[in-house]
Structure formats: structure tokens, C-alpha cells
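Every protein chain of the complex appears in place save one, which is left out.
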Amino acid sequence: MDRPRHFTLRFSCPDRVGIVARVASFFAGHGGWILRSSQHSDEDSQRFFMRVEVRADSLDLDEAGLCEQFEPIGRDFDMDWQISDSAVKKRVVILVSKQMHCLYDLLERWQSRELDIEIPCVISNHDDARGLVEWHGLRYHHVPIDKDNKPEAWAEIERLFVEAGGETMVLARFMQILPAELCDRFPGRILNIHHSFLPSFVGAQPYLQAYQRGVKQVGATCHYVTPELDQGPIIDQDVTRVDHGDTVRDLVRYGKDIEKAVLARGLRHHLEDRVLISGRRTVVL
Amino acid sequence: MDRPRHFTLRFSCPDRVGIVARVASFFAGHGGWILRSSQHSDEDSQRFFMRVEVRADSLDLDEAGLCEQFEPIGRDFDMDWQISDSAVKKRVVILVSKQMHCLYDLLERWQSRELDIEIPCVISNHDDARGLVEWHGLRYHHVPIDKDNKPEAWAEIERLFVEAGGETMVLARFMQILPAELCDRFPGRILNIHHSFLPSFVGAQPYLQAYQRGVKQVGATCHYVTPELDQGPIIDQDVTRVDHGDTVRDLVRYGKDIEKAVLARGLRHHLEDRVLISGRRTVVL
Amino acid sequence: MDRPRHFTLRFSCPDRVGIVARVASFFAGHGGWILRSSQHSDEDSQRFFMRVEVRADSLDLDEAGLCEQFEPIGRDFDMDWQISDSAVKKRVVILVSKQMHCLYDLLERWQSRELDIEIPCVISNHDDARGLVEWHGLRYHHVPIDKDNKPEAWAEIERLFVEAGGETMVLARFMQILPAELCDRFPGRILNIHHSFLPSFVGAQPYLQAYQRGVKQVGATCHYVTPELDQGPIIDQDVTRVDHGDTVRDLVRYGKDIEKAVLARGLRHHLEDRVLISGRRTVVL
Partner (left out) sequence: MDRPRHFTLRFSCPDRVGIVARVASFFAGHGGWILRSSQHSDEDSQRFFMRVEVRADSLDLDEAGLCEQFEPIGRDFDMDWQISDSAVKKRVVILVSKQMHCLYDLLERWQSRELDIEIPCVISNHDDARGLVEWHGLRYHHVPIDKDNKPEAWAEIERLFVEAGGETMVLARFMQILPAELCDRFPGRILNIHHSFLPSFVGAQPYLQAYQRGVKQVGATCHYVTPELDQGPIIDQDVTRVDHGDTVRDLVRYGKDIEKAVLARGLRHHLEDRVLISGRRTVVL
């Protein structure tokens, strides 16, 4: 029932004739059985985006060989490319504050192996989630943040992330604004779930803003974190219907369900190497 | 299969104990068979909103008698109230520019009697829709608008609306901004369909804005028109999923379907006297 | 931020003139401040359904007094009525098998007090969920079920439910068919989440059935359990989009999110005394 082990190539490059032919011929020449392939030509930027999954056991090359052999193609087409191996679990560090609905949700997906990842640690500015996290056999770091210790606290969080070998950082309702330098240091590797349908209601208390504006649907947005608050490329978003009878508290409650689902979907797309960034937009192949 | 003739009372007033008892006892005392009733207490404003449908043939009063008898209750509770008769068709004037998808949609609902209204005329700043409208046996007024004749053109539109006995004005993709005085003259009587999920992307070219921001859903909003552009109370809104492969042209196309559906739904709520305005919000009973 | 303590009256009775007047006058006479009220007239059955929330501190009666005073009205109108007190937590027993996504989801809602209930125990035909449940400080009963011990096992489950003072039984992906007698003994008190958009795909392996039929959306349904498998009155249901590229495994994964959300929504409606059964249908006030 599990999917067979596969290598995933993804790249973007200036668009021109012959890219697919060259890539597909390369894989065919090494016996590569293509499981999935998708591509996108961006008309505005004239860039081409592609993602290919190839069965590992069909190739006459291992990952290192694959990278070595593909390198000239990458150079010829001026590609920004990566190859990943489905057998190597991604290392995801989760940051959480006091609200735990996204954390519970991610832990369930992890324990049921729906999300086949390593969680080297969970980091929080509060101690509330320690019991749950440690019960799951995971490490928990409490890094208090207040207005006087921000630089030190963020340095500590970054140190813990790096020390844990973290590849992806997930802000699972982490109610602190990241310093711009941290965002810049890990581009395309920090995901946030924002509790509104962006670009509506950036910043704090989006459900209160939504209530006051009288919208008839509220939503949530999973996006990459960039130095500009809530302006990063959107990976996924969704909404749910509300009405005049719903209080702010009700909106918060409905929102929790959307937040969980959208974060899980966005994270999964990210972990499957399906998301390529194109300026302020994402291409989800 | 048609619903029986009924009177619809709707009102809002300061909230207090005994409102429903008084209203329900009033109807019961006149033999009133209640078809539907709904209510809402707004915690912020401490106002109470209610809407009641009563079978006409169950009452021992006609509409005039009903209004006369109800008047003391309205006074006692400081109500803002109206009573309407389902047998009297509402008079709806449609304004349209060059895009006709909302117009086609409304005309179909009108001819099939899904919308049981009078359309005394259609007004446009172009002549494109004349044939279709006149084929349906409806009057068509072409009022050109350019940067030099705005005051005269708007005066003419208002004159035509009033002359036609228009109760509701529907901007069915009418690509002109209404003068503030006109908005103020007909509060709660002018509906617009805006081609974005407000408050995102106010103003012109919302689909281009949505494309550039890279959102994963686009939407439309039906709202009352107020002097502040795209800031009026929202009656209904909805969204549809898009992805990176969709061009601005595709977003426009998907949007058309949402616009039609949301405008029709919002208009229907309005015509059934279900929408009460509460500051910047609507209560849809 | 919490809602004020309130009593909730709900009833159904044959429809006639004067019901609302009598009920509303009763509450007004005792100073009752109505927080919410909704009603429904069913044209087919000619029955009337109503639900009213009244602030406890506005009344000159306690719950016992309220019941005593309301009794004559219930009798006069031949009502099937109940009154509940928001200060008394409902007792919900959860049944689960090996899949834990709905259990995690319910536990999170319980620990965050989104669901303000007592969970006197969790019962399972497997031992997998024991650790998680007991870590939350809740009792866990493992009642193995196999083809030879069904009557005894079900008798034990019923005994545990009754002993725990269970009011509502939630089948949170409990993969066993309930005996008809058990269903009959607790009408309107057992909720199931079925992993399809009923009435499509009753019985086992609905996602496989959905895959083979090639549907473009899969769903889940929360319903009351009755002796006829998957035929009970539907409380809520929802769907999500799938496409040709999704395997059965993908459908199962998407389905988990819908199951969690629909079960939580249906359960909440039930616990708020909003769901009244009308033949094979529900009225959700």
C-alpha cells in the first residue's frame, strides 16, 4: 500500500524548447520509470517549473550518481534544481504557543504515519504543551520570549533548530513575529498558518477584524514566512461559511478547523517537494 | 407548489424582555399562522432583530389593518419596522455595462419565475444589451457616461429609477462608481456585486490583484452600496479554488460563475426582506 | 468571553396558532431574557419545532421550577419537550477502534474546553489508544470483539456506558456494527461518523467504492445510529474535491479531515440540544 521508494527531481529554469525532452530522455536512458510528472510555464516570468518522481528501483543509478549525472543538464539549462529521496525522512521542527489544535493535529498525522517525517523537537515560548509532546517521545524546548529578551530568545530558537538538523520550521500557531534576518536565513523553509484568508486581515486578531467587517466566510492561509509580515508566498488557503449569529468566539472556533486542515495540506505539499516559489506566488506541482 | 400568500414583518429595536411575547401574541390574537420566524440578538449593539412570515388567509386583518394595529407595538418598543405583502411584486431596476453574464442570469431567473419580480427597466452606459433586454419585452435605457457628463448622466439614471417606481437598484456588473449623494438617497436599496472576496482587492481589476498576490481562491461579494467604495454591508460572498496554472483570464472566467451565484443569492435574500442592516454588518434572517 | 449560564428549552408538537405566543409569554412572565430562539414548521408532518435559550440569571425560577411551571404548557400543546442547563456538563462516552484521528481531534477540543463536556470513559475493541487516553487522565476500557463473543461484548459495552452515566455515545471511527436492540435502546443518543457522503457508499470500504466509481468529491456524514445500517437521520455532512491522480490511499487521507470536522460539528449541534429528529430527517435549530 505504501508508495514505492522514489527520487523526486524538481527545478525551475528559463523557458525554452527542449527542456522536457532532455530531462525525460535522461531518465529513460537510465531506465527510469516515471511515477508522476508535472510542469508549469509561467507566462509573466518566462520561467519553466517541473517536478518528476522516478522509481528508485528502476534506475541504474543511486542518488549520488543521479545528481552527478544530472549536473550537466542543470548547467546547460541554467536550472535551480534539487533531487530528494523518499526514503530519507524530512526533519520538521514545530513551534507552538499556547493553542494546541494544530499541534495535536500534526502529532496525530505523525503517529499514524500519514506524515512520514522526523520531529527532532518542538519549541515553545510557553510550557503548556510539554506533557503532550513528551508523552509522544519527542523533545520539548521551552524558550520564554518577552519584550526584553527577544534577540537572545530568537538566537536560542535558531540554535535549537540548527542543532536538531531541522530542514523545515512550522509555526503551528506560534504567536510571535520572526525577526527579518531569521526569515532571510531560511527562505522557503519556514511555514506559517495565518488565521485569515489573506490578504484580508493581516496582523493580530484577524477574527475580530473579520467579525467587525461582517464577512460571510472566514479562512486561513498557509504561507512561507518572509520579512514582510503575512506577505509571503501562499501555499494553500481555505474558507468556511459564517453568519450574523456567530460571535468572534464562534469564528475562532470555526477557524481552528480550517487552520488545521490548511496547515496540514500546505505542509504536505511542501514536504513532497511540490512547492516552488515564483516571486510572490507559489507553483504547487 | 407555490408558497401561500403571506405578510412579512421585520423590525429591529433595543433588546429587552418581552418583545417576542408581544409580537407573537399580537399575531395569535388575530389568528395568524406563522410560516417562518427568525430572530437575532446582537450582543454588541444590544439590538434585537426579527422577521416573521404570517399566512395572509389566516389573519382577520388586511395589510392596512395589520399596519394600523401593529403601530402601537412598534412605538412601545421603539421599533424600526416594515410589513410587506408577498402578493405585491418588488420592482427591481438593473444596471449593467458591457459584460452580460449577471444580466443573462437574472433574466433567466425572472422568466422562469424563480425571481418573482417586476423589472420596469434595464439601464446601461452602453447599448450592447439592448437586444437581449428588449427581446424579453423589457424597457432599455441607454445613458452614456463619460468623464464630462457624470452629474447629468447620474441625474438621468436617478430620474429613470424613480420614474420606473424602482424599489431596488441592482448593479449587475455596472462598471461605474456611484456618486455619494445617490448612495445616501437610497440606503439599503442599492445592491452591487463586487468581483473579489472583500475586503481583499477593493477597487479596479481585483482579479489581476488576486493573480499577482498568488491567492489560491478567488471570490465575489454582494453588498449594499454606501458612499465608501466597496465598504458597504456584505449580504453574501463565496469563493472558488484556483491554482498556479490559472491566468488572470482564467480567474475572470471562474469569477463569473461566483458573481452570478452570489448576486442572485444576495438579491433573493434582499427581496424576501430577510436582510437587516446593523452598522457595517448585515443580519440575514 | 464565555456565554452566560442559560436554560435551553426544545420541543416539537403539532403545529397550530399560538404556540410561540404562549411560550414567549411564559418566559417573559418570569423575566426571561432570550439569548437565542429558532423554530421550524414542517409542512409535510405539520409538526412545529422550537428551541429557546434563556439566561438563567434573568429568571425568577430555577430549573426544577421552570420544568414544573412549563409542564401545563407542554401538556396543552401535546409537546415532546426537554429543558437543559448549560451549567451541567453532558457526559459523552467515546468508542474507537484502531484509527485515532477522530479521537485526537475530540480530545483536543475537550482539553481546550471548546467542547465543554465530561468524558467518563473511552471504550475500544483494541488496546492501541489506551496510552493517549490515560495520559489525558481519562478511563479506558478495552472490550475485545470477535465473531464468537459479540453478544457478551456488546452487553459489556452497554453496561460500561450505563455505569459511566453516559448520555451520548460517539462512534469515533468504531469499526463494528451495533446490534439493533442497542440502537433501539438509545434513540437519538448514539452518533456515528460514516466515511462517505451518504446515501452513497453505505457499508464497508466506502473510499474504495468511491474510487472505483470515479467520483470527483468524497465526503463524510455524521448521523444518528438506527438499526438500519447507515440509514439514520443525518446531522451534518461535507465533501472535499479529489481528482484522477488520487489513489484510494489519498481518498482515505482527505477523508480523515472531513470526518474529523463533520463529527465535531455534528456532535456540537447535538450537545447544544439543537438537533431534533423528524422521521428520517433532522431539524438543526
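Every chain is named by a letter (A, B and C) in the order it is written, and numbering of its residues begins at 1.
Everything below uses one rule, namely that contacts are C-beta pairs under 8 Å (C-beta built on N, C-alpha and C of every residue); 3 or more make two chains touch, one makes a residue touch a chain.
Small disclaimer: the values here were computed from a predicted structure and weren't measured.
Among the chains on display, the ones the left-out chain touches in the entire complex are A, B, C.
When the whole complex is considered, the residue among B:14, B:131 or B:165 that touches the unshown chain is B:131.
The hidden chain makes contact, of the residues B:34, B:61, B:93 or B:107, with B:107. For the chain left out of this panel, the touching residue among C:236, C:257 or C:273 is C:236. Considering the full assembly, A:58 is the residue among A:45, A:58, A:112 or A:247 that touches the omitted chain. Counting the whole complex, the residues of chain B in touch with the unshown chain are 1, 36, 99-101, 104-105, 107-109, 111-112, 114, 131-132, 135, 245, 249, 253, 256-257, 260-261, 264. As for the chain not pictured, it touches chain C at residues 40, 42-43, 197-201, 212-217, 219, 233-239, 243-245, 247, 278, 280-284.
Residues touching the missing chain, restricted to chain A, are 17-18, 20-22, 24-25, 27-29, 31-39, 41, 58, 241 (touch as defined at the top).
One rule holds in what follows: only the chains that are shown with their structure count from here on.
Shown here, the protein chains touch in all possible pairs.
The mean-CA centres of chain B and chain C are about 36 angstrom from one another, to the nearest whole unit.
For chain A, residues touching at least two other chains, in rising order: 245.
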